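For this depiction, one protein chain was excluded, whereas all remaining protein chains were kept in their positions.
Chain nomenclature is as follows: A, B and C, assigned in order of appearance, with residue numbering initiated at 1 for each chain independently.
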Amino acid sequence: MKAAVLHAYDPTLTAKNFVSYETYPDPVIEKPTDVIVRIGGAGVCRTDLHIVEGIWRSKVDIALPYIMGHENAGWVEAVGSAVTSVAPGDAVICHPLVTSGHCLACRRGNDMHAVDASFPGINANGGYAELLLTGERTLIKLPKGLSPKAVAPYTDAGLTAYRAAKKASRHLLPGQFAVIVGVGGLGHIGIQVLKAMCAAEIIAIDRSDIALELAKECGADHVIKSTDKDVEEILAMTNGNGAEAVIDFVAEGDAVAKGLAMTRNDGFYYIVGYGGKVDIPTIDMIFSEKTIVGNLVGTYPELVELMALADRGIVKLATREYRLADADQALHDLHAGTIKGRAVLIP
Amino acid sequence: MKAAVLHAYDPTLTAKNFVSYETYPDPVIEKPTDVIVRIGGAGVCRTDLHIVEGIWRSKVDIALPYIMGHENAGWVEAVGSAVTSVAPGDAVICHPLVTSGHCLACRRGNDMHAVDASFPGINANGGYAELLLTGERTLIKLPKGLSPKAVAPYTDAGLTAYRAAKKASRHLLPGQFAVIVGVGGLGHIGIQVLKAMCAAEIIAIDRSDIALELAKECGADHVIKSTDKDVEEILAMTNGNGAEAVIDFVAEGDAVAKGLAMTRNDGFYYIVGYGGKVDIPTIDMIFSEKTIVGNLVGTYPELVELMALADRGIVKLATREYRLADADQALHDLHAGTIKGRAVLIP
Amino acid sequence: MKAAVLHAYDPTLTAKNFVSYETYPDPVIEKPTDVIVRIGGAGVCRTDLHIVEGIWRSKVDIALPYIMGHENAGWVEAVGSAVTSVAPGDAVICHPLVTSGHCLACRRGNDMHAVDASFPGINANGGYAELLLTGERTLIKLPKGLSPKAVAPYTDAGLTAYRAAKKASRHLLPGQFAVIVGVGGLGHIGIQVLKAMCAAEIIAIDRSDIALELAKECGADHVIKSTDKDVEEILAMTNGNGAEAVIDFVAEGDAVAKGLAMTRNDGFYYIVGYGGKVDIPTIDMIFSEKTIVGNLVGTYPELVELMALADRGIVKLATREYRLADADQALHDLHAGTIKGRAVLIP
Partner (left out) sequence: MKAAVLHAYDPTLTAKNFVSYETYPDPVIEKPTDVIVRIGGAGVCRTDLHIVEGIWRSKVDIALPYIMGHENAGWVEAVGSAVTSVAPGDAVICHPLVTSGHCLACRRGNDMHAVDASFPGINANGGYAELLLTGERTLIKLPKGLSPKAVAPYTDAGLTAYRAAKKASRHLLPGQFAVIVGVGGLGHIGIQVLKAMCAAEIIAIDRSDIALELAKECGADHVIKSTDKDVEEILAMTNGNGAEAVIDFVAEGDAVAKGLAMTRNDGFYYIVGYGGKVDIPTIDMIFSEKTIVGNLVGTYPELVELMALADRGIVKLATREYRLADADQALHDLHAGTIKGRAVLIP
């Protein structure tokens, strides 16, 4: 098959080519529950740039050459001997985590905390290719109205935003406030999900006017330009109390301290972004009785839920298509910040 | 003061006059927590016709002559010595239940289950009058955008629909279904609340085409004319499973059996209407693992939440204004079924 | 293999022999996820008598001759090609439902509502035999301290009681009351589970003094002999309010009406037994705002939880051992009411 292959790390991201478009051995069915998917679209994620930088080397055991791509959708190409729920030809989207389904976390519907699992595109070959080896349990059949290339980025970017916003939506009540910090690829999905699933007033914060424009289109009730005064602005908008939920898609630099300061006493601060740190005295946690919540992608049922929203047009995702042969260009464009929406590679 | 007074029961509702517009003694502050409200609007409810019929005589200890009206809003006129949270002139809406706030139910925020409480318009003089005696704890100050006469019916009709729909909204997930049975004064609020607070697909059922038109305006995704086939239609729309939530605003005649049949296994059947009975073998409850939920008006905080929705225009209520002097006409029009929206009496 | 085989229905349960101990063809692995378990113990359940009566014929498609037994534990004997989580020799207990794990209910951890599933001992051959064909996903490896013959009845009787009591335990608070109606094979487990998982005061009701004695041993705080006055006694014990949770393991005859009458307003009535019917006006559901909850066995994770309780000695189950060859005697003894604890057949 053809694939965009990573041959060497590039800590400074200055190389002319990050990946090489070339012929690579086809994956083969090994386990009875294996499925090979013919890729219809593979999302290009900032995490892929971090992989190129070599940042993930210490966390994940992988040998080069190797194929990135953890946001995948396509059509079933071949199935293992025990596979019963999909058949060749089915249009599918791939939950990012391959699990056996046997551990107690999976049995409780909490598959993101599976005891042993693989993550194609992170610790195994991914979807920057014509074919992807995955497991039966990752696959969701697509409704007719949704094509693989249109939905691929939902599997990680969309799902992560969905899960955090869903958690908040379940406790937010009319008359309460939610703040979305960072209206990028995840944040703009988070706004749409909140809008669909609760009636809290939504305040979006970003440094970019274009992002704030997008926030309004997605349903934000108020937008705030991120400045030194944004905490004060949030407090002023919320009767001096802060918001019952703050979902932080940035979570680096001063975003964390600000995010906690924007959170109302007895409220929830959801961390989705990363790069910064939580740094708060325990006495402040006690007096404020705030809750700080980590968020990790989302479960298979949550991806089903998100597909239902997408299928009904309630949540929309902007994508920009690249040919798989142009994967390198897509990565460079992402690095340069010139892509509007999510890049999707199409073999 | 002037009031529309009930002097005699009329079991057949055939009298020329149900109530008499006349002078009645002003209420007086008795307890330190008492408040007298100058009525800006009083909703006319079907329950009032049942009171005229004498149906409530067995349930409530009340002596005629007496003043009906349990959906009230207006302005604070006078306050008892312990009242601190409102002052004369404040525009307020009145939660229907007067409580001391001391029992454990109230302390847990569950005031509808207060141990001792009065219900003006049911077991004490109500708001078909210029002045109403109520308690401090019933009062919610109105946002500037809302006038008493526009919101009065939210206190019972609106609040009851809100509470049931809110309960359902908290467990309904994208990809699931909610059925609203009966799109009248309560049901059309229920649809708007569901739409605002979850992303389930909403199916509305009614016998009336006008009601179904209203359902669509309120946000129903599908409407079904109530017939012998409606259960089959619901099953067909829901992949043969039924809906995860059915909210029954009718709950009389065959509505209950149908409502339970429309409910998916592991789903919830919410009873709001009354007049019928639940009649189901325990073996069917076990195999289906359904849950049947009774619903009783709503709490004070829930009325605050509903006012937030109304203030933001997310929930709308159609009203038709009558002068208080025409209360009798309003009751007759309600009995005749010629009112579109909720009648509100204005002194 | 040897098995106790059902050859003919006996609607009056008057036959000398209900089942016949004889040689029967061994089960064979057919699907990659199949597992054959060598039975260590098979519980004898009242449902088995109902099967002999032919009551289940209308609900389940099964042809005689056939092997009953849906409460099974033993050792893995053989596994299909896709099985990875257990190996021959493992001591296991069998969740009663065989599922593929692919439907959304299973993916949410709610496997009792699997779209397609089989129930060995009900709609397929069960465990009154030396060998049982089941699926990988039913199996829980036993802790070393638990033997198959000691735990087999937990899979249905124990699990059903666990699930209902667990549901109640999650909302019951100190100062509140729980009523257990019927202290038999399920009820006495329900008491132990409630005692372990919440601090409500537990009141047990039964007609039998021996059962009430057992209730006390299991941790009931109060016991009441079931009479015409039991509702009044419960009300007297609960300040006139009734209990926040009533778990009805009888749910036939007047138990349902009484159970609902014992339930406090805003409380929960859990149905576990069957044979009777729920018959209550919708107006009473509204005024009382009670919730009626059906209960269906329990999930795989819940059986894991119950095994943890059993392993630590927090929940105990009385069993009486019979040789598999004496299955017929066990069924007759059960019919005669002469077994104390749960009969377990041991091949």
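As a convention for this text, a contact is a pair of C-beta atoms (placed from the backbone, for glycine too) under 8 Å apart; a residue touches a chain by one contact, two chains touch by 3 or more.
Bear in mind the structure is a predicted one, so any value in this text is a computation, not a measurement.
Asker: May I ask which residue of A:V35, A:L194 or A:I271 touches the chain that does not appear here?
Answerer: Once the missing chain is taken into account, the touching residue is A:I271.
Asker: Return the single residue from C:I29, C:A78 or C:I314 that touches the missing chain.
Answerer: Per the contact definition at the top, the residue touching the missing chain is C:I314.
Asker: Since one chain has been left out of the picture, which residues of chain C touch it in the full complex?
Answerer: On the chain C side, contact with the omitted chain comes from 170, 173-175, 196-199, 201, 304-309, 312, 314.
Asker: Of the residues in chain B, which ones touch the absent chain?
Answerer: 31-33, 80-82, 84-85, 100-102, 104, 107-111, 136-137, 299-301, 304
Asker: Tell me which stretches of chain A touch the chain missing from the display.
Answerer: 105, 110, 112-113, 251-252, 256, 265-266, 271-296
Rule of thumb we're sticking to: only the chains that are shown with their structure count from here on.
Asker: Quick one: chain B and chain C, Cα centre-to-centre, how many Å?
Answerer: Computed from C-alpha means, the inter-chain centre distance equals 42 Å.
Asker: Could you list which residues of chain A touch at least two other chains?
Answerer: Residue numbers touching two or more other chains: 304.
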